[in-house]
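Removed: one protein chain of the complex. Kept in place: all other protein chains.
Chain naming follows the written order as A and B, and within any one chain the residues start at number 1.
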Amino acid sequence: MTLGDWITQGLEVLMAVAAAPVLLGWVNQCRAWLQNRRAPSLWLPYRNLHKLFHKEAVLAENASPLFRLAPYVVFGAMVLAAGIIPSMGTRLPLVVSADAIALVGLFVTARVFLALAAMDVGTAFGTLGARREMMVGFLAEPALLMVIFVASMISASTALPAITEHLLSGRVGLSPSLAFSAVAFVLVLLAENGRIPVDNPATHLELTMIHEATLLEYSARHLALMEWAAALKLFNYVCIGFALFLPWGVAEGHIGPLGLLVAIPALAVKLATAGAGLALIETVSAKLRVLRIPEFLASAFLFAVLALLVQVLLGT
Amino acid sequence: MSFPNPTLLIGCLALLCGWGVIGLAGLLRPGSVRWAGNILFTLGAALGLALAVLGAVSLLGGGTERLILPVGLPNLPMHLRLDPLSSVFLVLLGASSAGISVFAGGYFRPGEGTLPGLMCLQYHLFLASMALLLLADDAYSFLVAWEVMALSSYFLVVSQHRIPEIRRAGFIYLVMAHIGALAILLAFGVMQGGSWLFTFHAMRAAHLTPGWAAAAFLLALFGFGMKAGLVPLHIWLPEAHPAAPSPVSALMSGVMLKTAVYGVLRVTLDLLGHPAWWWGLVPLALGLLTIVYGVLFAAVQTDMKRLLAYSSIENMGIVFTGIGLTILFDGAGMPVVAALALVATLYQCMNHAFMKSLLFLGTGSVLHATGERNLGRLGGLIHRMPWVAWLTLIGVLAIAGLPPLNGFVSEWLLLQSFLFADRLPHAPVNLLLPMGAALVALGVALAGYVMVKFFGVIFLGRAREATLARAHDCGVLERIGLAWLALGCVLLGLFPLQVVHALGAVTQQLLGAAVPQAVSVWWLLAPVPGRAVSYGPLVFLTAIGAVVGIAMLAVRLTYRQRVRRSPAWDCGFGALTSRMQDTAEGFGQPIRHLFQPFFAIERQLPAPEDRAPRYHIEIRERIWSMLYEPLARAVQRLADLASRVQQGRISVYLFYSFATLLVLLAVALFR
Partner (left out) sequence: MLPWGQQLLDMCAALLLLLSFAMLSQRRIVTLVNLYAVQGAVLTAATLLLAWRTGERHLYLSAALTIVLKVTFLPWLLRRLLRRLDIYRDSEPRLNVTGTMLVGLLIVVFAFALAQPITRLASTSTRSAIGIAISVVLLAFLMMITRRKAVAQVVGFLSMENGVFFGAMSASYGMPMVVELGVALDVLIAVLVLGVFFFQIREQFDSLDLHHLESLKEHD
């Protein structure tokens, strides 16, 4: 690993951290356009974060140190994940420290801390949110792992860079199992990031809210970190999707300044498209009842398993 | 045959005897907590530590030592042997029991059931018998150790024998333990293969037909599976483990269950030699069932120790899944992948010993501080018991399978070995296996759910009872014990390469292969044969730590806003009370709803005009009514039949003896 690689690595992480709120702003903008509303500014999430950081933090009287620690851990996990996902280049120093399974583990770490923090103050909504968040988690995680298994069966590795390189090498054609697992992945992405069929990030309706319920007791900088982490999580998931299914534009091997010139615009175009797609899905679908979420995620699981079966069935 | 000088083996034996002496010393002043509790238990912990060191030395050396002691049956002296497989389990026993013993030194109070001195004897006998079990090299001493282990743990379980439920739990445990022991005895009987020599050496040399070998394997799996809590043989476990005092629960869950794993590995991969591939399907299927079953029941428990007991069942499911994979890959001629699965199995055993002991001890401290085991009456203890809470948190995060702690490593290794399923030459199995991996993933994800419930309900939120305000943190010895186990969880998580490397001796011994290490960096684990996959927990920890540090610093430097404390937001409804939090039952609700067919649920809902509305729910295992109760009735009927023989007259009994004698003589005559 050269110094250049480390610089690229740092650049990738910083770019993810910086771009994540913009992606969120872009999704909101697209959604507003699709719904014939006047769109908020692309930079609104940034202004929000800035505002929150400047406020005085209010903690509940019985909040424990865990409550104050959790936002940092959640944020840290998401930043690390951004460093591990090969969104621009496949040969970055941090990438070797975790494969896709460890990445899933990292997301679970963030979720567990989020849920524990939500239970810490002991309000009705906090615990309810924690419970629902964990429920979505334990349903989505197997589906996500199955998606990863399919990808790893095709490319004989669970490491994201290896999968990306295998796809880039052009040895994989039109693969039905990849298509199915992509569908499964989109469903998981929607559920894990609290997007519309599963959760609505824009409301605090107590009957249905999941993610927002866990954040109710947070304010100011802690809330800002949590929201930033949520934006980063969306960014990360979209980038995992690219690594697994649409790796075009990612630089193979050592990435130089020239490589970055290709990789960054490619990533930007892909992100913009994915954001618009996400907004479209959210616009055309209706929020599910909480009790229907397991069925939603079961279908994601089914897609992933079907992908696996098809891979083995047609692979012989 | 020339043996190398058995120094380490003699050392282990001496430590084992040391435990015996400590146990007997407890009888000198049986009523004294200071003598039996503080001093002797701490001494026992030191011996445990020494045992772990000896085991580690032997493991790293990779050699085998043997010793024959002139005690035992007339023509079967006691054979002892220290090889890599037993060394691993000795390390596990020594290291985790050291933490448990220190904790126990501060745990026992006067006036609770059995006298501390007697407890000390039973406890150290229990430890010594497990050590002997791991060293035994003939069926006789193995079974003697096995029985001593069962009996001493039985007495420990019923130490609070005045409570009827505990007596019942002890009874079920005893019955199941003996049925299991019988199966193991029969398995050894099959394995001697007509030579009538009961040393393990003879069993290795014996040539069994495939049918008999399979029979021996299944018998051993039944017997050891009963001890390990394999579904459907698990029913004693959620009764007995919670009934025992917490250090004993920790020892039973953390260490004793692993002796069953040792037994299965010893019999299958060592004594029976190379197993047929399809044998693996049995432990694999049972293991997967056990994972899901155990974790689902853990999720709906309201008693904290029962919750942990079910979680132990789940973990043993993971272990047996690993054993199944090992056999499957070994039988299919893929020894390196088999080695990967075996490493995952052993790693999981190691992890579970530390994690589960830590959690059980944590519940012990909570139990002492509050007198409550019911999750519905706890809450908010992180404020009153910070030491216990934070150390338990490490165990909780570890067992939930979160990187960079240890639980994740074994999960990762297991999933990696699952991913070789498509290389198996057996047609429908390679399709089903990935779904097994999905079940493992589901189990691990659910374990996270369970652990959030466990920690959140006990330590977070508001205290659900006023008396909890008087709860106190644990004492120094208890803290040391907890910290030791937590340290184990962290170290096993951060240095997986070193652990996997040490386990190489075992895979070499049992499978003749070791997992490769693709990269030559000490902080990166890359054990997957032929695939460029790696995992570096230290990087994880450093990176997360760095980001957290930078974020904190940046926030502090840039925004100098202070923190204000105020009451939690009550949605405008007036003061929040602790009863507005989710209960343990509430936290289990999604599981109950989603997996309804698994549970036998009895629910009492309040009527609309109830003055004092009560909501009561009871969840039982269907397996009781479906399997065990019919079985018990059948046994009862048989016993009734047999009791006709009982007449009460001396002359009839004499006649029985006389008849038996005649029949035996006749047999001897006509043979």
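Everything that follows uses one rule, which is that a contact is a pair of C-beta atoms (placed from the backbone, for glycine too) under 8 Å apart; a residue touches a chain by one contact, two chains touch by 3 or more.
The model shown is predicted, which means the values in this text are computed figures rather than measured ones.
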Chains still shown that are in contact with the chain withheld from the display: A, B
Hidden partner chain, touching residue among B:P74, B:P164 or B:P428: B:P428
Among A:A229, A:I293 or A:L306, the residue in touch with the chain that has been omitted: A:L306
Interface residues of subunit A (partner: the chain not displayed): 170-177, 179-180, 294-295, 298-299, 302, 305-306, 309-310, 312-316
Residues belonging to subunit B that touch the chain removed from view: 427-428, 431-432, 435
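Simple rule for what comes next: only the chains that are shown with their structure count from here on.
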Subunit A-subunit B separation of Cα centroids, rounded to whole Å: 36
Touching residues on subunit B, where the partner in the complex is subunit A: 379-380, 382-383, 393, 397, 400-403, 408, 411-412, 415-416, 419, 422, 430-431, 434-435, 437-439, 441-442, 444-446, 448-449, 451-452, 455-457, 460-462, 519, 524, 530-536, 539-540, 543-545, 547-548, 551-552, 555, 558-559, 561-571, 576, 578, 580-582, 586-587, 589-590, 593-594
Subunit B-touching residues of subunit A, taken from the complex the two chains share: 53-64, 66, 72-73, 75-77, 79-80, 83, 94, 96-99, 101-102, 105-106, 108-109, 111-112, 115-116, 119-125, 127-128, 130-132, 134-135, 137-139, 141-142, 145-146, 149, 152-153, 156-159, 162, 216-217, 220-221, 225, 291, 294, 301, 305, 308-309, 312, 315
